[in-house]
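FYI, not all chains are in this one, though none of them got moved.
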Amino acid sequence: MMGSDFKETFMKYVFMFAASLSVISIILIFYFIFEGGLPFILEEGVTNFIFGTEWRPTASNPKFGILPMIVGSIIVTLGAVIVGVPVGIMTSIFMAHFCPPNLYRFAKPAINMMAAIPSIVYGFFALQVFVPISRNLLGGTGMNIVTASVLLGIMILPTIIGLSESSIRAIPRSYYEASVGLGATHERSVMNVVVPAAKSGIISAVILGIGRAIGETMAVILVTGNQPVIPSGLNQGVRTLTTNIVLEMGYASGRHQEALIATAVVLFIFILIINAVFMYIKSREGND
Amino acid sequence: QEGAISVISREDGSGTRGAFVEIVGVVDENDDDMTTQSAAIQNSTNGVMQTVGQDAQAIGYISLGSLDDSVKAVTVDGVEATAENIASEDYPIARPFNVAWSGDLSEVAQDFLNFINSAEGQAVVVEEGYISVDEEAPAYEAAGVEGTVEVVGSTSVSPVMEKLAEEYQALNEGVTVNITANGSSAGMAAAQDGTADIGMASRALDEDEAGALEHQAIALDGIAVIVNNDNPATDLSLDAIRSIFLGEITEWEEAVK
Amino acid sequence: MANTKFKIQDLDFYYGDFQALKGINMDIEEKLVTAFIGPSGCGKSTFLKTLNRMQDLTPGAKVDGLIALDGEDIYQKDYNVNLLRKRVGMVFQHPNPFPKSIYDNIAYGPRTHGISDKHELDNIVETSLKSAAIWDEVKDKLNRNATEISGGQQQRICIARAIANEPEVLLMDEPTSALDPISTGKIEELIDDLKETYTVVIVTHNMQQAARISDKTAFFLTGEVVEFDETEKIFSNPSDERTDDYISGRFG
Amino acid sequence: MNKGFNWVKFFAWLSAAFTLGMLLFIILFILWNGVPALSLDMFSLKYTTDNVSMMPAIISTLIIILIALLIAVPIGVFTGFYLVEYADRDSKFLPIIRLATDTLAAVPSIVYGLFGMLFFVSSQRLGLGYSHYAGIFTITIMILPLIISSTEEALRSVNDSLRMGSLALGAGQLRTIFTVVLPVAMPGILSGIILAIGRIVGESAALIYTLGSSGQLLQGLSSSGRTLAVHMYVLSQEGFHVKEAYATATILIVIVLLINWLSTVISRKLGTGGK
């Protein structure tokens, strides 16, 4: 009996240690990225770096302004939200309340599978299919904000659908029954009672989708044009924070490389902000 | 061809781009890259080819070794981009493929390097469509070494490096050559900190790198200027190409005179 | 003698292959409280939910026989089910207010049925809450989320919500079983008031409750109605032995 | 209210049709481009510049999936145990772990790549070089939050009455967790594992700077290699082997389908409460 007590306590600490590993990991990542990028930002000057509009990293008098990329990330992410969120939420509502069981058996794994298709495949697809369409409709190279937004909008669908479907399903059936019992139609019961009740879960899903959109690289890189310029219209190309890193990382050295790691620092801060919003929403939900 | 030109360029730091802007003169008085900011950027040869291949208005440039019939290379001031014309310096746009290593090269790695610099090695280079750096290279003699060589760096260099490695391994059964293609800088960094035996770069080494590493060119690579197959233009002047990439000429009517 | 509100004839009900109701015949009279009692699993809830066709939502459910509301077959083709559910309101075992404000909970039914005038809605909300004997407790917090009040209050909100639809019949499935004795008392009083205006059908596990509040009582056993009569008669002098056994606690 | 065109239903169907149609379109696009390029050569054990075989990449992909799961699943599941079964609801450690896992889940893969390069690969730190080790460790951290959150959810959905039942028989907490709770939570954990496999299979940015991209069959975990996604990326880069890149994508899709199918089979087995 003494032995089993020891085992209980010992394993408790093993579990606790396992739990602390993710904290250690995030601290390590945080440390190495900031160690690599923060000195550069301080040297360059926070304002020059964040608000500089010129990116000429290899010039003899190099310019490291990442405002165009910050703007690019924000615009493209916004675009992805405009495309992906309505479709994603409506699809999740479909999956939870409209989908015939026979279709569901096939649709559910299909949507899971969407998440496992490599980004490059999405990129190839968009370059071959979306870019020509976009070029015909909007002119220019076809590699622009709209194309990237549509692509990202599609890529965040599985994240949004998966999470909001499960939060819609988690709403007690009694709400739905009460509404139907008052003579409301199926559609009205779903849209006016069930979906609003799942609001916070859906918002979490959207925020996670936003995180995915900001972090996506290998696909967008092929279809955004990647010009480090603040765009003047929707048919202009943009460069995002992530593509800036991936584009040049392989060939950058010295201060150029530091500038790219510093870009990762800014990206990291963006993610932290999104996460803070996420936590805030979750905690409010807890208090409801 | 008429209408606005879609300029497709490579990313800042790319070896192809570095050589292209320098030789074509897409630079200012400080030799700074002045490629128009409205050029769309693709970060691989394939990206440029695919983009140009489907956009009738597009112009771009790629490594000559990668050229296929999905796009069309234009002649520059009437000269076609071929190995002979590059070797004879009639065709002006070319760049070196470099390898670099830190002082103490392992025995196997040294032997592999010897192979690259040998007649056999340079024959591979030529066969793959690149230009040899040494026409009179000595013949290679297998030294019977064994071990592993780690080669890291430029994506552009790696296809020819893979060929070289294959030929070499055929002659030296006991050697494995691992090639990782993730960029010239990654290669130089790996060579400096010992992660790699040999680094590959498709650009000139910068000051720090050149100070820390020994390096040499193993081949010359032509850079072809490409347009869409539907584009009737077959020849562009070096001046026109320069103006296009500087953003001074934006319409095809002005470019093709 | 009161009018017949619901006329049920030879009603069979199946969950897939399982027959949960067997040959039910019953007349439910207007403006009376009818109670259904019987041991767990005997089919009380099942029967209740056939009356407003909530069973349509159960996959595999099948109804055979006649249920007529005011003489009209509610299972006939093209019958307007939404209108039926407006006319036949329902209160569930566990209070299930929507996670919306108290006001929006009450206004939900009227809005569903096309009322959008603010003034009219205000009126409906006030009268319904008053009828459900909860107006005084919530009148100052109509914007409060309805899930943040006590269980007893929630159940009265649900009753008010049903009343706001101006139903003719009110079905209640063990409405007090999740509540404390004080809330239960309030709801029992309320049911007594409601029968002035509505026809009430209530399922209860608690025989004392049935005795206290109902006019007529039906005793169910394994999907059949064993006895259906005046409540007084059922509890003082049942004609069936099984009824007697059940109400005197010999089983269940 | 009941008349007129049913917009909600219309848009729900339309959105689902768009989503599924898009997926179908992408898959057809890949198959269209990839199937004609498939050849037996592409599955020979030895990679050469002529056959650009994907066999070494398939093997590396499977090895990386296996080892990354071997590391991440116990850590993730144990973390889930701690979060659900041990930590007090108001423990201070809890929000910290949650913050950490939420942040890990949101870190872009390129940042993982940079981190892996700076920490695992670089000789100034762990000095693992471009290797399976470095790739596996990086990817392990990446999938950890997926495993943790699905385990946590699965454990929380296990009815407390089962825990009570076990404890009331005098079983300790450990025994209760491993013999009663864990089996019930298994399907949920499994679906997290499937998501994690999908993430590994689809990843390239984080691996190019850690695993490297050697096309050769691995000689050990300390040698460099490539997964199928990286293989595709490298093949496509210089424009020499674009068709083969699509062929690789085809195989990748097949593997993803297989994994999905396998998981439904397994969770159906588990679902019927194994005998």
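For reference, chains read A, B, C and D in written order, and residue numbers begin at 1 within each chain.
The rule is short, and it goes like this: a contact is a pair of C-beta atoms (placed from the backbone, for glycine too) under 8 Å apart; a residue touches a chain by one contact, two chains touch by 3 or more.
Predicted, not measured: the structure shown is a model, and the values here were computed from it.
Asks: Tally the chains of the entire complex by the labels shown and give it as a formula.
Replies: A x1, B x1, C x2, D x1
The definition used in the following text is that only the chains that are shown with their structure count from here on.
Asks: Moving only between chains that touch, what is the shortest number of steps from chain A to chain B?
Replies: Each step joins two touching chains, and the minimum needed here is 1.
Asks: If you tally the C-beta contacts for A-D and for A-C, which one comes out higher?
Replies: A-D
Asks: Determine the chain that sits nearest the middle of the structure, using the mean of its CA atoms as its centre.
Replies: A
Asks: Between chain C and chain D, what is the gap in Å from one C-alpha centre to the other?
Replies: Roughly 51 Å separates the two chain centres.
Asks: How many Å are there between the centre of chain A and the centre of chain C, using C-alpha atoms for each centre?
Replies: From the centre of chain A to the centre of chain C is 48 Å.
Asks: So the centre of each chain is just the mean of its C-alpha atoms; given that, what is the distance between chain B and chain D in Å?
Replies: Those two chain centres are 36 Å apart.
Asks: Which parts of chain B, given as residue numbers and ranges, touch two or more other chains?
Replies: 50, 155, 182, 186
Asks: Multi-chain contacts in chain A: which residues touch at least two other chains?
Replies: As it turns out, chain A has residues touching two or more other chains at 128, 185, 188, 246, 249.
Asks: Can you check the complex and tell me which residues of chain D touch chain A?
Replies: Against chain A, chain D makes touches at 1-2, 6, 8-9, 11-16, 18-20, 22-23, 25-26, 29-30, 74-76, 78-79, 81-83, 85-87, 93, 96-112, 114-115, 118-119, 141, 144-145, 148, 172-174, 194-195, 197-199, 201-205, 209, 229, 232-233, 236, 245-246, 249, 252-253, 256-257, 259-261, 264.
Asks: Quick one: which bits of chain A touch chain B in the complex? Just the residue numbers, please.
Replies: Chain A reaches chain B through residues 55-61, 127-128, 131-132, 135, 139-143, 221-222, 225-229, 237, 239, 246-254, 256-257.
Asks: Under the definition above, what is the set of chain C residues touching chain A in their complex?
Replies: Chain C reaches chain A through residues 52, 54, 57, 82-86, 89-90, 92, 94, 96-100, 108-109, 112-113, 145, 147, 158, 161-162, 165.
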